[in-house]
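Below is one structure. I have some questions about it.
A single protein chain has been removed from this complex, and every other one stays in its place.
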Amino acid sequence: MLAAGDVEMVLFTIQIALLGTALNLVPGTAAALFLARYRGPGKEAIETVLSLPLVLPPTAVGILLLRALARRGLLGTLLGDLGIEIVFTWKAVLLATMVMSFPLLVRSARTAFEEVDPRLVGIARTLGCGPARAFFRVTLPLAWRGILAGSVLAFSRALGEFGATVMVAGNIPGRTQTLPLAIFHYDQIGRDDRALALVGVTVVLAFVALWSAELVSRRRSGRTAA
Amino acid sequence: MIAFAVELRLARFDLRAEARLEGGVTAIMGPSGSGKTSLLEVLAGLRRGARGRVAIGGEVVLDTERGVRLPPERRRVGYVPQDAALLPHLTALRNVRFGARGDRARVDSAIETLELAPLLERYPLSLSGGEKQRVALARALASDPRLLLLDEPLAALDVALRERILPYLLRIRDEWRVPALYVTHNVGEAVALADRVLLLRDGAVEALGAPLDLLAMPVLAEAAAAGIENLLQGRVSSHDEAGGVTRVVLDGGAEVAIPLARERLVGTPVVLAVRAEDVLVTTGAIAGLSARNVLPARVLSLERTGPDVTLRCATDGGTPPWLVRLTPAAVAALGLRPGATVSLAVKSHSVRVV
Partner (left out) sequence: MRGMNAGIRAIALGLTLLLPGRAVAEEVVILAATSLTDALREIGEGYEATSGNHLTFNFGASNDLARQIRAGAPADVFFSADLAQMEGLEREGLVRRADRLDVLSNLLSAIVPVGSTLDIRGPRDLLEVKYLALASPEAVPAGVYAKRYLESIGLWDDIKAKVVPTLDVRATLAAVEAGHADAGIVYRTDAALSKRVRTAFDVPRGQGPPIVYPLAPIATSKRGEAAAAVVRYLVGPEALAVYQRFGFLVILGR
């Protein structure tokens, strides 16, 4: 049902999505915490910038990344001097995926943090926890479900990322072609049968991702208050 | 010993409170919204905008002028908020242990004082209000605090439950001896637990003194009136063993009989409480009535309170007016109007020593 190279391509897509989500986890959680707690000047500006990949068309984000990273671009020249090439390699796929899925993680995690009753954190403080310990012993345990939901969302978005990826990584079979790019590619060359087979794979992957997240989330929800 | 002089900008006014309190339990009372909770939060270190000076047990934890501001985790203050604020993802046991820093003995002691043994493996979601409060109290105690801050810990509980938790609070006061600030609306609790009452109104300390001295203050009388209890002060005058009653002479001069209470020595001051619905009203002369307490009175006013009518009646002797709760049918049957002369009858069993 799947062509020879397609299995590798699917695995590649999953690996990139997993890696991207994992790498986004700490900065995303930190950004979410910051947005949930910080009340000073400039907050809206930061919020807006972090939300841009969510709101801009993916191709727009792709072009911006391309301009920054290409040989003559802002970062491109710097990276070139260091011998690091990103455009048209798997690193570009990873970067595009991470940029596009980051805001989804931040959004869900932020909501989760905001739902943690700040009085509980206050109580923990009076019981001897510094801000960091209070975060790990109270905030995080109460918010992890939202963070998980955000990760699943980000992972799914990463699996399906197309616009930015095709711009900055190209649709190079065997090198940077991911599942959504391959579906497009097969359709372009008239192989709808292959395209539909890959669509089936996408559905299965999305299903597995959502289902396992649901399982993990439900297993622990019996004891604590929602 | 705690001393504070603090300022905090609040929504409707500024909190500007100052006091020196030697150990023991201080009840903090006052109308709703007068800043009581905010004061506790300032002392606990949970309010960033607070300015001024706070010293707990001799250590300065806040001194804006000298740039001293200890974070909450270094103040060793045990805070018990109104709704217990138990950590929902931990069992009762782990909640209690949370701030104990490994001191098993202390934890076990707190568990014993609050009788939590059967609850330890349960999660807060499955605990009743009273159980949650007990866990919260144990948790605060287990963290070895220098000061306890209790924010209306019994307010969310019904009357019966309050009665059951009160002894725990007394036990904490007497056995653990941690200085405490106890916010409450309930005069009975204040009288039972506190060594002194601090009255807060619109963010400022209005008065500080012995509980009974402050009972006469309008604010507290309002609080009492808003409840359902009549509070009477007096002194024990005699015990009647054969009759099974103890007689108390009220400050106004009237005499009230309560069930025999030998442990109350003659001459000691006592506060009595009578529920408004336990008072009977009669317009005629009384003969052959079992109630031992019959007081002549005059109706001052009638007010519709929900399905009932609440009467305010003045008795001789200048005590605060009695509150009596009757059904509209009773009021109509007796033709009660302001100015009417009546007698109030109360069984001795309906008189409670607070």
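When the chains are written out, they are named A and B in that same order, and each has its own residue count from 1.
Just so it is clear, contacts are C-beta pairs under 8 Å (C-beta built on N, C-alpha and C of every residue); 3 or more make two chains touch, one makes a residue touch a chain.
Predicted model, so just to flag it, every value in this text is computed and none were measured.
The chain not displayed here makes contact, within the full complex, with A.
Only one of A:F34, A:F88 or A:W144 touches the absent chain when the whole complex is considered: A:F88. The residue touching the chain not shown here, chosen from A:A17, A:L35, A:L50 or A:L66, is A:L66.
Against the chain not displayed here, chain A makes contact via residues 66, 70-72, 85, 87-88, 170-173, 185, 187-190.
By our rule, only the chains that are shown with their structure count from here on.
Centre-to-centre, using mean CA coordinates, chain A is 54 Å away from chain B. Chain B makes touch with chain A in their complex at residues 41, 44-46, 71-73, 75, 77-79, 81, 85, 87-89, 98-99, 101, 123-125, 139-140, 143.
Listed in rising order, the residues of chain A touching chain B in the complex are 117, 119-120, 122-131, 137-138, 141-142, 223-225.
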